[in-house]
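A short write-up of the structure that comes next.
Missing here: one protein chain of the complex. Every other protein chain is in place.
Take a look at chain A:
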Amino acid sequence: MDVKAIREQFPILDQEVNGNPLVYLDSSATSHKPLAVIEAIDTYYKKDNSNVHRGVHTLGTRATDKYEGARDKVKDFINASSREEVIFTRGTTTSINTVAYSYARANLGEGDEIVITPMEHHSNIIPWQQVAKATGATLKYIPLQPDGTVTLEDVKTTVTNNTKIVAMVHVSNVLGTVNPVKDVAEIAHDHGAVMLVDGAQSAPHMKIDVQDLNCDFFAFSAHKMCGPTGIGVLYGKKELLKNMEPVEFGGEMIDFVNLYDSTWKDLPWKFEGGTPIIAGAIGLGAAIDFLNQVGFDTIASHEHELASYAMEKLSLIDGLTIYGPTERSSLVTFNLDQVHPHDTATVLDSMGIAIRAGHHCAQPLMKWLEVTATARASFYLYNTNEDIDRLVDGLRKAKEYFGDVF
């Protein structure tokens, strides 16, 4: 892969931060946007801006065609069987909440179970806590192995005939664990439960095929995969979505409105109340085109190289603890001796290196790891081995700087 050519597509990378060329290792929080995405949004606002699904005028038609065209791109991107299964949302959080509010509250009651894992992001924990409180259902956790993986044996013991929903992260944003969601979906289905996959950290890095995974719901965000913030997708199987009530009511989502009663539009629009995130959807469409052009095989092998190189180099640093399994997605979560990750991140930032420090919206997982916070370096297609060398150099400096403290 020609990383230099890729990097030229990301103007933000070409800058100095605190007197050093920027090294951006925080793509799991949000990725940068290539020119193609920025220009697609720019062009929409400069030439096509209009509301969708209502204008008789030419601009309205253009905006609608672009918005709905983005839906078709998403459909192909995740291999959904129909465009009606692709709902635009504000992001992964809204997608999961839509299922929790609409599907779960209508279908769960006392005695029913929701099964998740301790490695979930808060957005795949709290909606289910709220469902449990509202419906009387029980929230259950599949235990983690010491290396931060789940075994299918444990899935089989946790999921029972009372389980109605299994919700699991595809790729952990902290551990980098890639979960066997296809096998878990099969176990869920054997017990009559539906399977929701949180794909926020997988969709940017690997080819997603929702039909092959056979999951019932799949949620992801555009901004972690080169697209804009504020837009994401909820995929759901048509037969489930058809029977679900909308969560938001108002414009755009209605068929007929009477004084005391109304009816909804067909799928997918009944879930898209209000003027949708038109520019966001168009930007997401452009991001999908960009990623397809580079190719997921190419992206995956580049990231695999980066992750292996990072693991190799980081493991040479004395006193550095790495969390998570050996087989992982393209991120490394770690702590440096007794240096608090916040302090590590500040030292690195002073050298122009951006990493994430904190609890990564995964407090239960921090508790499981028996730490209050960690540092995380995450990689994407525009990162290089030199970026990792700079990180390693920075960590040695941080160690040196704080070395005489302890």
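As a working rule, contacts are C-beta pairs under 8 Å (C-beta built on N, C-alpha and C of every residue); 3 or more make two chains touch, one makes a residue touch a chain; residues count from 1.
One rule holds for everything that comes next: contacts and distances are computed from a predicted model.
A.B. asks: Out of "Electron transfer flavoprotein subunit beta", "Phenylacetate-CoA oxygenase subunit PaaC", "Metal ABC transporter permease" or "SUF system NifU family Fe-S cluster assembly protein", what name does the UniProt record list for the absent chain?
C.D. replies: From the listed options "Electron transfer flavoprotein subunit beta", "Phenylacetate-CoA oxygenase subunit PaaC", "Metal ABC transporter permease" or "SUF system NifU family Fe-S cluster assembly protein", the omitted chain resolves to "SUF system NifU family Fe-S cluster assembly protein".
A.B. asks: Pick out which of A:His121, A:His359, A:Arg376 or A:Lys399 touches the chain that's been left out of the picture.
C.D. replies: A:His359
A.B. asks: Considering the whole complex, which of A:Lys313, A:His340 or A:Arg396 touches the chain not shown?
C.D. replies: Result: among the candidates, A:His340 touches the missing chain.
A.B. asks: List the chain A residues touching the unshown chain?
C.D. replies: 18-20, 340-343, 346-347, 349-351, 357-359, 363, 366, 372-373, 397, 401-402, 405-406
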